[in-house]
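Note that this complex is displayed minus one protein chain, with the remaining chains in position.
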Amino acid sequence: MKKIFSFPKSLKKVPNHYCPGCGHGIVHRLITEVIDELNIREKIIAVAPVGCAVIAYDYWDFDCSEAAHGRALAVATGIKRVQPEKIVFTYQGDGDLAAIGIAETLYAANRGENLTTIFINNAVYGMTGGQMAPTTVLKQKTTTTPLGRGSNNEGPPLKVSEILAGLDGVCFVERNAVCSPAQVLKTKKAIKKAFENQLEGKGFSLVEVLSMCPTCWGKSSEEAVKWVEEEMVKSFPLGRIKG
Amino acid sequence: MAQIKINKELCKGCGLCVMYCPKGIIRRSNKLNKKGYMYVEFKKQKGIDCVGCTFCAVMCPESAIEVFKQ
Partner (left out) sequence: MNEKKKLSSGNEAIVHAAIYAGCKFYAGYPITPQNEIPALMSRHLGSIGGVFIQAESELAAINMVFGASAAGARAMTTSSSPGISLKQEGISYIAGAELPAVIVNMVRGGPGLGNIAPSQSDYFQATKGGGHGDYRLIVLSPASVQETFDLTVKAFDLADKYRNPVMILGDGLLAQMIEQFILPKQNRKITNQKKTWALTGAKNRSPNIIRTLFLKEGALEEHNLMLQNKYRLIEKNEISFEQYLTKDADILLVAYGTMARIVKGAVDSLRSQGIKAGLFRPISLWPFPSQALKAAANDKQKLLVVEMSYGQMLEDVKLSVAGNVSVEFLGRAGGGVPREEAIIEKVKTL
(Lines give C-alpha, C1' and ligand atoms only; values in the text may rest on other atoms or scores of the structure.)
Protein backbone atom coordinates (compact mmCIF):
# COMPACT_ATOMS: atom_id res chain seq x y z
CA MET A 1 0.00 0.00 0.00
CA LYS A 2 1.13 3.51 -0.74
CA LYS A 3 1.08 6.20 1.91
CA ILE A 4 -1.21 8.95 0.68
CA PHE A 5 -1.33 11.08 3.82
CA SER A 6 1.71 11.36 6.02
CA PHE A 7 3.15 13.43 8.83
CA PRO A 8 4.74 16.65 7.47
CA LYS A 9 8.54 16.81 7.57
CA SER A 10 8.62 20.32 9.04
CA LEU A 11 6.37 19.33 11.94
CA LYS A 12 8.04 17.80 14.98
CA LYS A 13 6.63 14.42 15.94
CA VAL A 14 5.73 15.44 19.47
CA PRO A 15 2.37 15.74 21.19
CA ASN A 16 1.13 19.34 21.26
CA HIS A 17 -0.35 21.08 24.29
CA TYR A 18 -3.60 22.16 22.65
CA CYS A 19 -6.97 21.03 23.99
CA PRO A 20 -8.82 18.23 22.19
CA GLY A 21 -10.64 19.60 19.14
CA CYS A 22 -8.64 22.84 19.01
CA GLY A 23 -8.02 24.17 15.51
CA HIS A 24 -4.42 25.28 16.14
CA GLY A 25 -3.11 21.78 15.52
CA ILE A 26 -4.79 21.62 12.12
CA VAL A 27 -3.37 24.98 11.02
CA HIS A 28 0.10 24.14 12.37
CA ARG A 29 0.01 21.05 10.18
CA LEU A 30 -1.27 22.91 7.10
CA ILE A 31 1.55 25.45 7.36
CA THR A 32 4.19 22.72 7.55
CA GLU A 33 2.58 20.82 4.67
CA VAL A 34 2.79 23.96 2.53
CA ILE A 35 6.39 24.65 3.59
CA ASP A 36 7.32 21.07 2.67
CA GLU A 37 5.55 21.27 -0.67
CA LEU A 38 7.25 24.56 -1.55
CA ASN A 39 10.57 23.17 -0.26
CA ILE A 40 11.32 26.35 1.72
CA ARG A 41 11.96 24.98 5.23
CA GLU A 42 15.57 26.15 5.24
CA LYS A 43 14.49 29.69 4.30
CA ILE A 44 11.69 30.00 6.85
CA ILE A 45 11.78 32.35 9.82
CA ALA A 46 8.54 32.20 11.80
CA VAL A 47 7.28 34.59 14.45
CA ALA A 48 5.13 33.05 17.16
CA PRO A 49 2.51 35.09 19.03
CA VAL A 50 1.51 35.42 22.63
CA GLY A 51 -1.58 33.32 23.14
CA CYS A 52 -2.21 29.59 23.01
CA ALA A 53 0.28 29.26 20.14
CA VAL A 54 3.06 30.92 22.14
CA ILE A 55 5.24 27.81 21.96
CA ALA A 56 4.49 26.97 18.33
CA TYR A 57 8.28 26.76 17.92
CA ASP A 58 8.21 23.58 19.99
CA TYR A 59 6.24 21.98 17.16
CA TRP A 60 7.76 23.57 14.05
CA ASP A 61 11.12 22.38 12.83
CA PHE A 62 12.48 25.68 11.53
CA ASP A 63 13.87 29.00 12.84
CA CYS A 64 11.42 30.93 14.97
CA SER A 65 11.26 34.02 17.13
CA GLU A 66 9.01 34.85 19.99
CA ALA A 67 7.33 38.25 19.97
CA ALA A 68 5.75 40.26 22.75
CA HIS A 69 1.94 40.26 22.76
CA GLY A 70 0.76 41.93 19.57
CA ARG A 71 4.20 42.81 18.26
CA ALA A 72 4.71 39.87 15.92
CA LEU A 73 4.47 41.97 12.77
CA ALA A 74 6.92 44.57 14.09
CA VAL A 75 9.38 41.77 14.88
CA ALA A 76 8.71 40.16 11.48
CA THR A 77 9.30 43.51 9.78
CA GLY A 78 12.72 43.76 11.45
CA ILE A 79 13.62 40.21 10.41
CA LYS A 80 12.41 40.47 6.83
CA ARG A 81 14.03 43.84 6.18
CA VAL A 82 17.37 42.50 7.36
CA GLN A 83 17.02 39.21 5.46
CA PRO A 84 14.72 39.90 2.50
CA GLU A 85 15.62 36.61 0.83
CA LYS A 86 14.15 34.60 3.71
CA ILE A 87 10.49 33.63 3.98
CA VAL A 88 9.05 35.22 7.09
CA PHE A 89 5.60 34.58 8.49
CA THR A 90 3.68 35.44 11.62
CA TYR A 91 1.15 33.18 13.29
CA GLN A 92 -1.21 35.21 15.45
CA GLY A 93 -4.44 34.88 17.33
CA ASP A 94 -7.29 37.36 17.43
CA GLY A 95 -6.22 39.09 20.64
CA ASP A 96 -2.63 39.35 19.49
CA LEU A 97 -3.31 40.54 15.97
CA ALA A 98 -6.54 42.47 16.31
CA ALA A 99 -6.56 43.97 19.83
CA ILE A 100 -3.21 44.73 21.43
CA GLY A 101 -1.36 44.46 18.12
CA ILE A 102 -3.81 46.19 15.79
CA ALA A 103 -1.44 49.13 15.21
CA GLU A 104 1.49 46.86 14.31
CA THR A 105 -0.81 44.79 12.08
CA LEU A 106 -2.28 47.78 10.28
CA TYR A 107 1.07 49.45 9.66
CA ALA A 108 2.98 46.35 8.55
CA ALA A 109 0.15 45.68 6.12
CA ASN A 110 0.03 49.29 4.96
CA ARG A 111 3.78 49.39 4.40
CA GLY A 112 3.21 46.39 2.14
CA GLU A 113 5.79 44.36 4.02
CA ASN A 114 6.51 41.25 1.97
CA LEU A 115 5.24 38.97 4.73
CA THR A 116 2.71 36.21 5.27
CA THR A 117 0.36 36.35 8.24
CA ILE A 118 -1.77 33.46 9.42
CA PHE A 119 -4.51 34.84 11.63
CA ILE A 120 -6.34 32.39 13.88
CA ASN A 121 -9.77 33.72 14.78
CA ASN A 122 -11.53 31.67 17.44
CA ALA A 123 -13.56 34.54 18.86
CA VAL A 124 -12.12 34.20 22.34
CA TYR A 125 -8.95 34.60 24.44
CA GLY A 126 -7.99 30.97 24.88
CA MET A 127 -4.78 31.00 26.88
CA THR A 128 -6.09 33.34 29.58
CA GLY A 129 -9.25 31.31 30.01
CA GLY A 130 -12.00 32.58 27.76
CA GLN A 131 -12.28 36.36 27.91
CA MET A 132 -13.87 38.50 25.18
CA ALA A 133 -11.73 38.82 22.05
CA PRO A 134 -11.95 41.60 19.45
CA THR A 135 -13.67 38.99 17.27
CA THR A 136 -16.12 37.67 19.86
CA VAL A 137 -19.46 37.72 18.06
CA LEU A 138 -22.53 39.60 19.27
CA LYS A 139 -24.38 37.83 22.09
CA GLN A 140 -21.48 35.39 22.57
CA LYS A 141 -20.88 34.72 26.25
CA THR A 142 -17.33 34.87 27.56
CA THR A 143 -15.93 35.20 31.08
CA THR A 144 -15.88 38.99 30.64
CA THR A 145 -19.17 39.23 28.75
CA PRO A 146 -21.30 36.99 30.97
CA LEU A 147 -24.50 38.37 29.46
CA GLY A 148 -23.17 38.15 25.92
CA ARG A 149 -21.28 40.72 23.86
CA GLY A 150 -23.42 43.77 23.32
CA SER A 151 -23.31 46.10 20.35
CA ASN A 152 -23.61 49.15 22.63
CA ASN A 153 -21.25 48.21 25.38
CA GLU A 154 -18.45 46.26 23.71
CA GLY A 155 -19.28 47.09 20.12
CA PRO A 156 -19.56 44.58 17.31
CA PRO A 157 -16.70 42.20 16.40
CA LEU A 158 -13.78 43.69 14.51
CA LYS A 159 -13.55 42.51 10.92
CA VAL A 160 -9.82 42.72 10.47
CA SER A 161 -9.66 41.03 7.09
CA GLU A 162 -12.08 43.51 5.57
CA ILE A 163 -10.16 46.41 7.11
CA LEU A 164 -6.78 45.19 5.85
CA ALA A 165 -8.15 44.41 2.40
CA GLY A 166 -8.75 48.12 1.99
CA LEU A 167 -5.05 48.93 2.22
CA ASP A 168 -2.97 49.32 -0.93
CA GLY A 169 0.01 47.45 0.52
CA VAL A 170 -2.03 44.28 0.98
CA CYS A 171 -2.03 41.89 -1.98
CA PHE A 172 -4.06 38.99 -0.68
CA VAL A 173 -6.73 38.43 1.97
CA GLU A 174 -8.81 35.31 2.34
CA ARG A 175 -10.99 34.09 5.19
CA ASN A 176 -11.24 30.37 5.67
CA ALA A 177 -12.22 27.90 8.37
CA VAL A 178 -11.03 24.55 9.65
CA CYS A 179 -14.46 23.19 10.53
CA SER A 180 -14.76 20.55 7.80
CA PRO A 181 -12.44 18.63 5.46
CA ALA A 182 -13.48 20.79 2.50
CA GLN A 183 -12.79 24.01 4.42
CA VAL A 184 -9.48 22.69 5.74
CA LEU A 185 -8.32 21.99 2.18
CA LYS A 186 -9.40 25.47 1.11
CA THR A 187 -7.46 26.92 4.04
CA LYS A 188 -4.37 25.04 2.93
CA LYS A 189 -4.73 26.38 -0.59
CA ALA A 190 -4.96 29.93 0.74
CA ILE A 191 -1.92 29.45 2.99
CA LYS A 192 0.03 28.16 -0.01
CA LYS A 193 -1.01 31.17 -2.05
CA ALA A 194 0.04 33.49 0.78
CA PHE A 195 3.54 31.96 0.85
CA GLU A 196 3.79 31.97 -2.95
CA ASN A 197 2.95 35.68 -2.92
CA GLN A 198 5.91 36.30 -0.63
CA LEU A 199 8.19 34.18 -2.82
CA GLU A 200 7.10 36.36 -5.74
CA GLY A 201 7.62 39.56 -3.72
CA LYS A 202 4.02 40.66 -4.02
CA GLY A 203 3.60 42.22 -0.58
CA PHE A 204 1.47 41.52 2.45
CA SER A 205 -0.76 38.43 2.50
CA LEU A 206 -3.25 37.57 5.21
CA VAL A 207 -5.08 34.30 5.70
CA GLU A 208 -7.73 34.47 8.41
CA VAL A 209 -8.76 31.08 9.75
CA LEU A 210 -11.94 30.60 11.75
CA SER A 211 -10.95 28.02 14.28
CA MET A 212 -12.50 26.00 17.10
CA CYS A 213 -11.96 26.56 20.80
CA PRO A 214 -14.22 23.90 22.35
CA THR A 215 -12.81 24.47 25.83
CA CYS A 216 -13.53 28.19 26.10
CA TRP A 217 -16.76 27.90 24.17
CA GLY A 218 -18.00 25.21 26.55
CA LYS A 219 -18.79 22.90 23.65
CA SER A 220 -17.86 19.42 22.49
CA SER A 221 -15.57 19.14 19.45
CA GLU A 222 -18.58 18.29 17.30
CA GLU A 223 -20.61 21.21 18.62
CA ALA A 224 -17.64 23.51 18.11
CA VAL A 225 -17.24 22.75 14.40
CA LYS A 226 -20.98 23.18 13.97
CA TRP A 227 -20.82 26.56 15.73
CA VAL A 228 -18.13 27.73 13.30
CA GLU A 229 -20.13 26.47 10.33
CA GLU A 230 -23.49 27.79 11.41
CA GLU A 231 -22.89 30.81 13.67
CA MET A 232 -19.41 32.23 13.31
CA VAL A 233 -19.58 32.50 9.52
CA LYS A 234 -22.56 34.85 9.88
CA SER A 235 -20.25 37.46 11.39
CA PHE A 236 -17.23 36.37 9.36
CA PRO A 237 -18.24 35.30 5.86
CA LEU A 238 -15.79 32.93 4.21
CA GLY A 239 -14.01 33.48 0.92
CA ARG A 240 -11.48 35.58 -0.95
CA ILE A 241 -11.65 39.22 0.07
CA LYS A 242 -8.74 40.53 -1.97
CA GLY A 243 -6.28 39.25 -4.55
CA MET B 1 -8.94 -0.63 -0.60
CA ALA B 2 -7.36 1.68 1.86
CA GLN B 3 -6.56 1.86 5.49
CA ILE B 4 -5.49 4.32 8.15
CA LYS B 5 -2.94 4.16 10.91
CA ILE B 6 -3.69 6.06 14.10
CA ASN B 7 -0.87 7.07 16.43
CA LYS B 8 -2.79 6.49 19.65
CA GLU B 9 -0.25 8.37 21.78
CA LEU B 10 -0.82 11.57 19.78
CA CYS B 11 -4.62 11.16 19.75
CA LYS B 12 -6.67 13.25 22.19
CA GLY B 13 -9.98 11.68 21.34
CA CYS B 14 -11.60 14.87 20.02
CA GLY B 15 -13.60 12.76 17.61
CA LEU B 16 -13.41 15.02 14.56
CA CYS B 17 -12.24 12.02 12.53
CA VAL B 18 -15.18 9.99 13.80
CA MET B 19 -17.53 12.82 12.87
CA TYR B 20 -16.26 13.14 9.30
CA CYS B 21 -15.56 9.49 8.40
CA PRO B 22 -18.06 8.81 5.58
CA LYS B 23 -17.95 5.09 6.31
CA GLY B 24 -18.35 5.24 10.05
CA ILE B 25 -15.38 2.99 10.63
CA ILE B 26 -13.51 5.14 13.13
CA ARG B 27 -14.79 4.75 16.67
CA ARG B 28 -14.02 6.15 20.06
CA SER B 29 -12.46 3.46 22.23
CA ASN B 30 -12.78 3.11 25.98
CA LYS B 31 -9.02 2.82 26.34
CA LEU B 32 -6.72 5.49 27.70
CA ASN B 33 -3.35 6.40 26.22
CA LYS B 34 -0.32 7.51 28.28
CA LYS B 35 -1.61 11.09 28.47
CA GLY B 36 -4.98 9.87 29.70
CA TYR B 37 -7.01 10.52 26.57
CA MET B 38 -9.53 8.04 25.24
CA TYR B 39 -8.09 7.54 21.80
CA VAL B 40 -9.96 6.55 18.64
CA GLU B 41 -9.62 3.29 16.76
CA PHE B 42 -9.96 2.17 13.17
CA LYS B 43 -12.61 -0.58 13.24
CA LYS B 44 -13.08 -2.35 9.96
CA GLN B 45 -16.53 -3.78 9.58
CA LYS B 46 -17.70 -6.52 7.31
CA GLY B 47 -18.55 -5.21 3.90
CA ILE B 48 -17.44 -1.65 4.67
CA ASP B 49 -14.08 -0.61 3.34
CA CYS B 50 -12.02 2.47 4.00
CA VAL B 51 -12.04 4.48 0.78
CA GLY B 52 -8.91 6.51 1.55
CA CYS B 53 -10.74 9.84 1.41
CA THR B 54 -8.25 11.22 4.05
CA PHE B 55 -11.00 13.30 5.73
CA CYS B 56 -9.97 11.89 9.11
CA ALA B 57 -6.32 12.86 8.62
CA VAL B 58 -7.25 16.26 7.20
CA MET B 59 -9.33 17.05 10.29
CA CYS B 60 -6.96 15.60 12.87
CA PRO B 61 -5.50 18.44 15.01
CA GLU B 62 -2.80 16.10 16.30
CA SER B 63 -1.52 14.88 12.92
CA ALA B 64 -2.04 11.43 14.40
CA ILE B 65 -3.47 9.73 11.31
CA GLU B 66 -1.66 8.41 8.28
CA VAL B 67 -3.57 7.04 5.29
CA PHE B 68 -2.54 4.22 2.95
CA LYS B 69 -4.10 3.21 -0.34
CA GLN B 70 -3.54 0.42 -2.80
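For clarity, chains are labelled A and B in written order, and residue numbers in each chain start from 1.
Please note the rule applied: a contact is a pair of C-beta atoms (placed from the backbone, for glycine too) under 8 Å apart; a residue touches a chain by one contact, two chains touch by 3 or more.
If you're wondering where the values come from, they're calculated on a predicted model, not measured in any experiment.
Engineer: Checking the contacts here: which visible chains does the omitted one touch?
Structural biologist: A
Engineer: For the full complex, which residue in A:Glu33, A:Glu104 or A:Glu174 touches the chain that was left out?
Structural biologist: Answering carefully, the residue with contact to the hidden chain is A:Glu104.
Engineer: Just name the one of A:Leu11, A:Ile79 or A:Ala133 that touches the chain not displayed here.
Structural biologist: Per the contact definition at the top, the residue touching the missing chain is A:Ile79.
Engineer: Tell me which residue among A:Ala68, A:Leu138 or A:Ile163 touches the hidden chain in the full complex.
Structural biologist: Only one of A:Ala68, A:Leu138 or A:Ile163 touches the chain omitted from view, namely A:Ala68.
Engineer: If the hidden chain were put back, which residues of subunit A would touch it?
Structural biologist: 41-45, 47, 54-55, 57, 60-68, 71, 74-83, 86, 103-104, 106-107
FYI, only the chains that are shown with their structure count from here on.
Engineer: Let me have the rounded angstrom distance from the C-alpha centre of subunit A over to the C-alpha centre of subunit B, please.
Structural biologist: Centres of subunit A and subunit B (C-alpha means) sit 26 Å apart.
Engineer: Give every residue of subunit B touching subunit A within the complex, in rising order.
Structural biologist: Against subunit A, subunit B makes touches at 1-3, 9-10, 12-16, 19-20, 35, 37, 52-55, 57-63, 65-70.
Engineer: Going by the contact rule at the top, pick out the subunit A residues touching subunit B in the complex.
Structural biologist: By the definition above, subunit A touches subunit B via 1-8, 11, 15-16, 18-26, 29, 180-181, 184-185, 214, 220-222, 225.
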